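Let's look at chain A:
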Amino acid sequence: MEDTPQKSPAPEQVILRMTSIGKSFLGVRVLRGIDLSATAGEVHAVVGENGAGKSTLMKILAGVHQPDEGTVEIGGETRSFAHPVEAQRAGVAIIYQEFNLLPERTVADNVFLGREPTRRGLLDRAAMDAATSRLLDELDEHSFGPRDMVKDLSVAQQQVVEIVKALSVDARIVVMDEPTAALAEHEVELLYRLIRRLQGRGIAVLYISHRLREVFDLADRVTVLKDGAHVATVRTSDVTTAALVKMMVGRELDAYFPPRADEAVIGEPLLTLRDAGNGKLDGIDLDLRAGEIVGIAGLQGSGRSSLAKAIFGAEPFTRGEITPTRPANVREGVAAGIGLVTEDRKAEGLVLNQSVRDNALLVTRAIGRGGRSHRSTAAVAALLEKVRLRPPRQETEVKYLSGGNQQKVVLAKWLTLAPKVLLFDEPTRGVDVGAKAAIHDLMRELADTGTAILMISSELPELIGMSDRIVVLRDGRVAGHLPAGATEEAVMALAAGAAGAAA
Partner candidate 1 sequence: ASDLPPTGASAPPDSGTSAAPAETSAPASAGTGEQSEFFVQADYDAQLAMRTQTAEGPADKPWEQAIAPQMVDTAKYKKDGPYHLCFSNAAVNNPWRQVGWTTMQEEVALHKEIKEFTALDAEGKDDKQISDIAELQAKGCDALIISPNTTATLTPAVSGACPAVPVIVFDRGVETDCPVTFIKPIGGYAFGADGAEFLIEKVPAGGKVLALRILPGVDVLENRWAAAKVAFDKSQLEVVGVEFTDGDAAKTKSIVSDYIARHGKIDGVWMDAGATAVAAIEAFEDAGAPVPAFVGEDQQDFLQKWKDGNLTAVAPTYPTYQWRTPIIAALKILKGEEVPKQWNLPQPKITQESLGTYLQPDMPLLHYALCGCESMPGFPGKWGGK
Partner candidate 2 sequence: MIALVANPTRAVYAALIATLAIGWALVAFDGGAFTLNDIVGIQQRSAALGIVAVGQTLAILAGSLDLSVAYLISLVSLVAAETMAGQSSNILTAVVVALGVSALVGLVNGVVITKLKVHAFIATLGVALVIRGVLDHLYDGPAGRVPVDFQQLGYARIGPIPVAAILWAAVAVAVWFLLRRTRLGNRIYAVGGDVEVARLSGVRTDRVVIAAHVLCSLCAGVAGLLLASRLGAGAPTVGTDGGYDLESIAAVVLGGTALAGGRGGVAGTVGGVLLLAVLDSIFNQLEVNSFFKDVVRGVVIVVAVAVYARRTGRRAS
């Protein structure tokens, strides 16, 4: 795909060269013939739809998986890693897509896990603490220290620990698999600065993200994977966003977001909160009306998830006026026709070892609603058709589905309820571009049929593109309301509490 003859980097500068990598899981080919190289000081992005094989490729590099075919060369030497520790020793550090920390251990313990320094054969905790402190300082992170327990940290702070852990390895190659998924905008800025510093030190950074803006901000080159195959490697300066998306999904995506609701469609409030609060929220006033999508914006930890869980009944409101129902627990919420698409699909949304069918019927069965007809194969097939699951196989275990398809199953689960109010917490986090559009369409369709929708998203373009109205939270309180089509700056101003922010 590279049209312009490339100034090939001097041989000694090529730190990583992966050639013809192939990998199968349980007889299914996940990667075939992948080539990837990185030079010193380069940021090389890897993009592709969910399930394209990005993480698998990185895990091969990190020694988590062993390739079925192909070779990995580091610094010109062919290496094969039987265990992550061997990759570590070869200078590969990785921030995994999923959190990879022990909540019951301290920050320092986590950072040095597997590489604990010793003195005269005994653990040298002082050295661990000192080194961790130094790294935290380097990152300008002063909100916690090496002896804090990881479980007491916020999600963003935990991500910082992951980064420190990767930096503490004396690495030549640093892999970051969606490091920003859990970060707010200003934290992303910090990460950018950090990556620049790594670059300066001649470290090769492999960067995976679904947020194309970051790819263009950071990367020198980008490699596109699709269905486990190598599509192209191009210089970011030589390609446009649209072209990149086309390479990823294999077609052009015309409109990013479905049209907004017609004023006429928006109906009565289905849920009204007045001065509602609990341990994490206070003074919340909010109306959710039939046919409307309300976007909730806010920084990490501003209470967005708490709001959704409170409305749903999982962490109920303890005060305020909530009409028509104030669910005291999940079952009351569900009975009142409220559904919650949780932030963490795997941990909170799905029973991964069960079939698509069992997951889709979970809510129906839990509340014992609907007779036999709701549980029939035909009814479930219709449901899967509605959420556009591809292929709509009912007996597949959900753990074998891609992220986007998994999210569709979660949606199907709630649709059986014919919900009056549906709450979406980061519905497209880690979902690829194609599936994202499908989920957006579905949300709008639901609204059009009279469901009140609340949507939380950390991706401002998505939030702004989808919402009929935006409510910004700050420190568990409503910081302001914005109309459809507000600018990112307006949202950020409210969220961050900048002076003079208009309400």
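Regarding selection, all candidates are chains of the complex that A comes from, given by their letters.
We take it that contacts are C-beta pairs under 8 Å (C-beta built on N, C-alpha and C of every residue); 3 or more make two chains touch, one makes a residue touch a chain; residues count from 1.
Worth saying up front: this structure is predicted, and the values here are computed from it rather than measured.
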- Identity of the candidate that touches chain A (this complex; choices 1 or 2): 2
- Residues of chain A defined as touching candidate 2 within the complex: 62, 64, 83-85, 88, 96, 100-106, 109-110, 113-116, 118, 121-123, 149, 165
